[in-house]
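Structure, as structure tokens:
A single protein chain has been removed from this complex, and every other one stays in its place.
By written order: A, B and C. Residues from 1 in each chain.
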Amino acid sequence: MTQSFPTPAAHARDLLDTLGVPARPADAGQAVRSPIDGSILTHVAFDDAREIEAKVAAARRAFDAWRVVPAPRRGELVRLFGEELRAAKADLAALVTLEAGKIASEAAGEVQEMIDICDFAVGLSRQLHGLTIASERPGHAMRETWHPLGPVAVISAFNFPVAVWAWNACLALVCGDPVIWKPSEKTPLTALATHAILQRALARFGDAPEGLASVVQGGRDAGERLARDPRIPLVSATGSTRMGKALAPVVAERFGRSILELGGNNAMIVTPSADLSLALRAIVFSAAGTAGQRCTSLRRLIVHESLVDKVSDAVDTAFQRLPVGDPREGKTLLGPLIDRAAYEAFVAAMDAVRTEGGTVSGGERLLADQWPEAFYVRPALARLPAPAPCMQRETFAPLLHVVPYAEFDEAVAIQNDVPQGLSSCVMTNDVREAEAFLSAAGSDCGIANVNIGPSGAEIGGAFGGEKETGGGRESGSDSWKQYMRRQTATVNYSGALPLAQGVRFDL
Amino acid sequence: MTQSFPTPAAHARDLLDTLGVPARPADAGQAVRSPIDGSILTHVAFDDAREIEAKVAAARRAFDAWRVVPAPRRGELVRLFGEELRAAKADLAALVTLEAGKIASEAAGEVQEMIDICDFAVGLSRQLHGLTIASERPGHAMRETWHPLGPVAVISAFNFPVAVWAWNACLALVCGDPVIWKPSEKTPLTALATHAILQRALARFGDAPEGLASVVQGGRDAGERLARDPRIPLVSATGSTRMGKALAPVVAERFGRSILELGGNNAMIVTPSADLSLALRAIVFSAAGTAGQRCTSLRRLIVHESLVDKVSDAVDTAFQRLPVGDPREGKTLLGPLIDRAAYEAFVAAMDAVRTEGGTVSGGERLLADQWPEAFYVRPALARLPAPAPCMQRETFAPLLHVVPYAEFDEAVAIQNDVPQGLSSCVMTNDVREAEAFLSAAGSDCGIANVNIGPSGAEIGGAFGGEKETGGGRESGSDSWKQYMRRQTATVNYSGALPLAQGVRFDL
Amino acid sequence: MTQSFPTPAAHARDLLDTLGVPARPADAGQAVRSPIDGSILTHVAFDDAREIEAKVAAARRAFDAWRVVPAPRRGELVRLFGEELRAAKADLAALVTLEAGKIASEAAGEVQEMIDICDFAVGLSRQLHGLTIASERPGHAMRETWHPLGPVAVISAFNFPVAVWAWNACLALVCGDPVIWKPSEKTPLTALATHAILQRALARFGDAPEGLASVVQGGRDAGERLARDPRIPLVSATGSTRMGKALAPVVAERFGRSILELGGNNAMIVTPSADLSLALRAIVFSAAGTAGQRCTSLRRLIVHESLVDKVSDAVDTAFQRLPVGDPREGKTLLGPLIDRAAYEAFVAAMDAVRTEGGTVSGGERLLADQWPEAFYVRPALARLPAPAPCMQRETFAPLLHVVPYAEFDEAVAIQNDVPQGLSSCVMTNDVREAEAFLSAAGSDCGIANVNIGPSGAEIGGAFGGEKETGGGRESGSDSWKQYMRRQTATVNYSGALPLAQGVRFDL
Partner (left out) sequence: MTQSFPTPAAHARDLLDTLGVPARPADAGQAVRSPIDGSILTHVAFDDAREIEAKVAAARRAFDAWRVVPAPRRGELVRLFGEELRAAKADLAALVTLEAGKIASEAAGEVQEMIDICDFAVGLSRQLHGLTIASERPGHAMRETWHPLGPVAVISAFNFPVAVWAWNACLALVCGDPVIWKPSEKTPLTALATHAILQRALARFGDAPEGLASVVQGGRDAGERLARDPRIPLVSATGSTRMGKALAPVVAERFGRSILELGGNNAMIVTPSADLSLALRAIVFSAAGTAGQRCTSLRRLIVHESLVDKVSDAVDTAFQRLPVGDPREGKTLLGPLIDRAAYEAFVAAMDAVRTEGGTVSGGERLLADQWPEAFYVRPALARLPAPAPCMQRETFAPLLHVVPYAEFDEAVAIQNDVPQGLSSCVMTNDVREAEAFLSAAGSDCGIANVNIGPSGAEIGGAFGGEKETGGGRESGSDSWKQYMRRQTATVNYSGALPLAQGVRFDL
């Protein structure tokens, strides 16, 4: 079954060299581990308060210069970054695999998403459109313009260690904003590698200001420090609802903006008219892909009562057959969980299912003999007779809950009856169900799909969700507006001074 | 000089009768005073916790019905409301004068703004446009739709006692959201009158759900209760920065949205090329109009050093000549401050100017003999040799600070160097200065005008500001999006299941 | 069965009086007939060349004044017009019935559409949005503004004698353009009545320029004269493809713009998953409603072979039962054809079906004894074994062709295989068929519906079609742009003169 690979540490060092990340003295700072075998990849030093302060101050200075660089010229930097990413795609993807444990295809997909957002942002650089507006006063011109906002802090999570930063950074840079990146402490290397790739683009670009993009290595403290800093008008944070609940008030109190991409608890409704073969593939990919560690992973399956056994059995069988193992191997579809804590949460969640009247199949730990500090599991299917409290929580692991429904409206109600609001989908061939699901009375999520799973968004749409998911939107549509400030201007070119709403005030 | 008017209380009772507000037993609840003479207009009972709970619960129930009413039909309600407002314009304006002390023309202008936003919202009801988006996957269709959000709490301030609610309510109703209004405890009557007018529109409309619009009378407690309520996804609050600083984290912690319209500290730059006659009129209206009690009132005047004495003297003279008095009189341009606290803040602010090296002219209290509990003042001009700490604060009164500048860049820097970011303007006939002021390196405010004062926005643009002003936007442009939730949908109508970013996951 | 009504002439005179159209000497000019009984309603004088010239010249003068009236103020005129239409709705609808023969409900719907477009246009008057655009050059600002275009000629057809003009006129007026209306020579009275209603709005408005809106009575010559006039930058013409083919080159040669709303040949596909009850109602309304005289009337029915007999029989039965008669009677659903020529074309089209291998049921002339000069018919169903040449032509009458199909792709191909491209629809409950029909490879029409008939568009969308339908779009979405000219402006506020694309040209 096994190909032969270098040790993760050696492999990572190789890739970092190729990607241009300078070697640091070993054993200093925080240990970075590979979820593949639990081994230490290297150590990374955390930034202290003084270093963070210097990076924020540099970003603030960079802003004064960057905001007056014409946006299409700013787009040129992102275009060059896209070129460099294309060149480094395979290596960066390999590093994502080593550090985050993603299978090769998904790691490549993640880098592709960075490339896509570069292309998109380059186009945007000539389309940061405000409006010209007809004034009610003669000889007056109104217009709305979007201006650069200031330094943006991006706090990203381990599960999309590079793409989420790219969503934010490419838009921010085009919008005129410096970017300060605090990656997850679990994935600092991919951040350093990405930063090195960006440096090459900056070198080719020529005259970007110092401090335009920086990486702050650190944990929760570093994130909170950025959240509190009044020089950072926008904090874009991806992570748990708990993290968001702590961060959001801190930013709000100083009148900063947040983009929050927090937990999901994503459901699929399978109706009688569904194409079951399509549904099965969608279920397995979205529940077990990325080891269930996507914000958009499928966690709840709501199946018409006439099909629930058939669908559950088919999923069960597919779960049993899924190739689990070293994500570097071509055949592997399911790599490791990120760490022991993730595994323990998975076990606890399965226990909760059983406590609340459900049964669980799958969920065994695998390869523990070979790699006692790596956490491979078989995906688990939790069958419940009805929605239960355990289904209200997001567990970042391949655990799929199944419940039956009788009427379509009931299925939608179950889908909506959780605190999170990220992604959702329905498998149906019935126009009425599909459109009802997408209507004002349908799914309450930010993402609602028909005949595809809840995960795997394209960059052209706005990504994010409602309720405890935090309300943020990233990537496409007019998400870019969050990275800019809006100015409403009226110019009086008449010699007179009429007042709006017909008010008279004659001296 | 004086016409003869009924007592404010009698006048108010008359207007309330005409406007259809049922009489309540006298002396119950909170006293409502007219700033015209300090007399009690009536008493209004505050809602207790149980009443507020009932109104929120009703709004939540109304939401389920209202969200599926087609938006153009929802627009019909707002159209009828506009008709009723047109019919009631004079009476509602008179009540605004009695309760908030605005002069007749400005009170009429405020009601006109309500009417304007009705017309605008009716148009919007067929234009709540999302996007259709080309998918990267064959046989897939992407689209973005905006759906109703849920009940909206509107917390409004005394100085625009009806228009700001209307900005929010007309958009919210068209967007499918019930509205819960907590007016300022200083202006409960205009809220009741507006509510009565809306009831007439609702009666003509026919089948709107119960609880679609309600008024919660109360103070700070009531506002905080609404801010904390998880059934209210959006809180739109107008008031002081202090209020916003308290409210924003409360809403953020529960992942609600806020629209904050907080303090302004608005400046005008007068350059050598300015039309001084136009500038003078703009200055006097925007500094002294509404007794300096607009969020957008002019508070800081930044004049080129070659003109500063000339302009200051002319403003001084105009201030001296402004007719101050009962706002019901046709000739009056400057009515009373809202209450004693406002007067005391005005006096304190003038003291601060003197302490910090400035001189103040004007600022005397007037008509105190006649109405000891009413606070009429002559507008005050504070001349300072350079920006001083007293200019960092907003005082809600007709106090205008003047400082000189030498270079245009310096003037822009002075303009930007305050914590607030609402409105700003430049009086110039020089294209380069005008455009520089409106550029990314120019004014940092949400509103930036050329050759008009900072106040008096039209409803077609987005209204609001940056920094401590709170970042909210109301009224025109795409402000309506805040009242809706965004849904990104992808529909797969092919028989295949391709993944985005070229990811492969073949079972 | 029959209620008692006044004679059409007396009825019309009454309505014209009420609507404020001044009486003219009888027997002068062109006879106007009622299709109800073929009787003469009155006579209307055609404008001669001198009168047309005067109206165009007046419109051109009015343009100079109207274009600088602020758009929101222009919107106020349209708002007042909407109010007047609401007041006159019943009377104007009754006149539409008399002159065009529409049943009461449809005539009322047509006036409602005028009212709807007024509301929509009022909202637009503050939303004629151009764009602000980031320039690639430092110190430069780009923006796009939409300005008034000039006088617009509206050439309308008998079948929507007032609504189509209103679609154009309300947008044109808000956009700053005077309007010259040449109604069909078959429906001059409704035009005069509408014009009188608009005069009332103009009188209330107060200061609109003379000549802002005018009516030119005349035939084809008058239309061509307007089409040729270089002072009229936009000609919006509704009518036959033949008319459009003649007009379009005339306008194009002088670089004018056309909005052409020409013939449709609209189809419905009925698939196996369709809700047949819904389909039947949609078919009968869209094929027989307005006596088949809508541009969007259903003319071709493409039914899955498994259902074709069942559906055909059901339509046949429904056709047989449809109450045909005086459109003023409450029970009538099918009024008269407009005139003898229409009847003859209907007969010829049925003959062609038979010649080409089809069978026809229905199609009898009715009530000929009672009203020999009025043309009532029973709707006709033409069953054909396969698409035939007779199905390539539009006949403005209630004649519905049915053909079977086997595969969905084939049905779409049949739908698209005609020269016209206005409206189309599919009755299906299958998501895949619905979305495929709406996709790039689906219907080639401007309008494509799912589970509703091809007729009865809402004003919020753009209305119009492709191919021989002429390509024009009216009413909603950004149709208003056609009534304005686009200006792309760049303002250099730097002291330097950089060239775009990095060109260097140093003197």
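The rule we apply is simple: a contact is a pair of C-beta atoms (placed from the backbone, for glycine too) under 8 Å apart; a residue touches a chain by one contact, two chains touch by 3 or more.
As the structure is a prediction and not an experimental result, all values here were calculated from the model.
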item: Residue of C:R204, C:K310 or C:R486 in touch with the missing chain, whole complex considered; value: C:R486
item: Candidate in contact with the missing chain, chosen from C:G123, C:P148 or C:G335; value: C:P148
item: Selected from B:A434, B:I447 or B:L499 as touching the chain missing from the view; value: B:A434
item: Selected residue (touches chain absent from view) among A:D119, A:E329, A:E356 or A:E373; value: A:D119
item: Contact with the hidden chain (one of C:L124, C:A153 or C:A248); value: C:A248
item: For chain B, residues in touch with the removed chain; value: 68-73, 125-138, 140-141, 143-146, 428-432, 434, 450-451
item: For chain C, the residues touching the chain missing from this view; value: 64, 67-68, 105-106, 108-110, 112-113, 116, 131, 133-137, 140, 142, 144-145, 147-148, 176, 244-245, 248-253, 255, 257-258, 260, 262, 275, 278, 280-282, 284-285, 289, 318, 321-322, 333, 434, 438-441, 443-452, 456-458, 460-463, 466-471, 473, 476-478, 485-493, 495, 497, 499-505, 507
item: Missing-partner contacts on chain A, residue numbers; value: 72, 75, 79, 116, 119-127, 139, 141, 431-432, 434-436, 438-439, 458-460, 476, 491, 493-495
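In the analysis below, only the chains that are shown with their structure count from here on.
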item: Inter-chain centre distance, chain A versus chain B - centres from mean C-alpha coordinates, in Å; value: 36
item: Chain A and chain C: spacing of chain centres that average the CA atoms, whole Å; value: 48
item: Where chain A touches two or more other chains at once, by residue number; value: 68, 131, 133-137, 140, 144-145, 434, 450-451
